[in-house]
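Every protein chain of the complex appears in place save one, which is left out.
Right after this comes subunit A.
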Amino acid sequence: MSNIIDQVADKVLEIVSGLKETPKGAFNIRVNGKGVKKSSSKNIQIVSKKDKEGIDIIVAPGTKGETVHIPVVLDHSGTQELVYNDFYIGEGSDVLIVAGCGIHNDGSHLTQHDGIHSFYLDENASVKYVEKHYGEGTGDGKNVLNPITNVHLKKGAFMELETVQIEGVDSTDRETNATLAEDSKLVVKEKLLTNGKQEAITRFNVDLDGENSSANVMSRSVAKGDSKQYFYSVINGNNKCAGHSECDAIIMDNGFVKAVPDVTANHVDASLIHEAAIGKIAGEQLIKLESLGLSEEEAEARIVEGFLR
């Protein structure tokens, strides 16, 4: 019994987007390189692009409290796609966008989704964007996700980006570029766990161009096994502004984490902070939880779970 697509796709859909049935309102569900279900609402238009793969999401000015779901599932080993999604968020609107990409790869072929997302937020618009990446499957084909997110915030706009990658993605190179006009604000929360031989690169490039603009980029990650993580965060303060980036990583086994802070003040009233902390789980944390009856493995798992919550 399937509720949306089929059993395999439905399971992955639920993991990446929380959907148990076809959503109400505006949505676009993309499976194996094609849009399979799509719907617009009164205030939110979803339009397929004619010249390339992807959609335009157009939110009418003043739209409040609506949710847009745009999940992607790949369950045919060997599918590779490049998709362009453009979001036009009207003045004064406030919406939640739930994206996410899940790969179920039982084959031996490289399976890859590269999404290029561009957000254009009009004055005083507000968006929360949630994106979850996930991979599974019994095959030895690699699961690869390389998203690029471009954010353009006009005066007074606000965007919160929450990205999560917890499991099964062999390689990811995530790039986020943002330009902020006056009084606009960007908050980024990244949560990342890599294991085995997985590799994850995160790049943030934020230009605080407008007066009183602000950005807060926070990354929490765990590198297990032989996995490698690279975190590059560039914040340029080009006006009176506030920028903060924070990379907090737990390293385990033979993991590798590199964090490169890069803050540049081009204005005397730019206030910029970067924090980076990398370290293994503190011995005293393990001892504390063991003294409450947890085994070392359970203690580690609980600490990692909490850290990435």
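Note that in this section a contact is a pair of C-beta atoms (placed from the backbone, for glycine too) under 8 Å apart; a residue touches a chain by one contact, two chains touch by 3 or more; residues count from 1.
Everything that follows uses one rule, which is that contacts and distances are computed from a predicted model.
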Checklist outcome for this item: Among "FAD-dependent oxidoreductase", "GerAB/ArcD/ProY family transporter", "Na(+)/H(+) antiporter subunit C" or "ATP-binding cassette domain-containing protein", the omitted chain is listed in UniProt as "ATP-binding cassette domain-containing protein"
Next on the checklist: I'm checking contacts with the chain that's been left out. Which of A:260, A:273 or A:287 qualifies?
Outcome noted: A:287
Checklist entry - Residues on subunit A that touch the omitted chain in the whole complex? => result 220, 248, 282, 284-285, 287-296, 302-303, 305-309
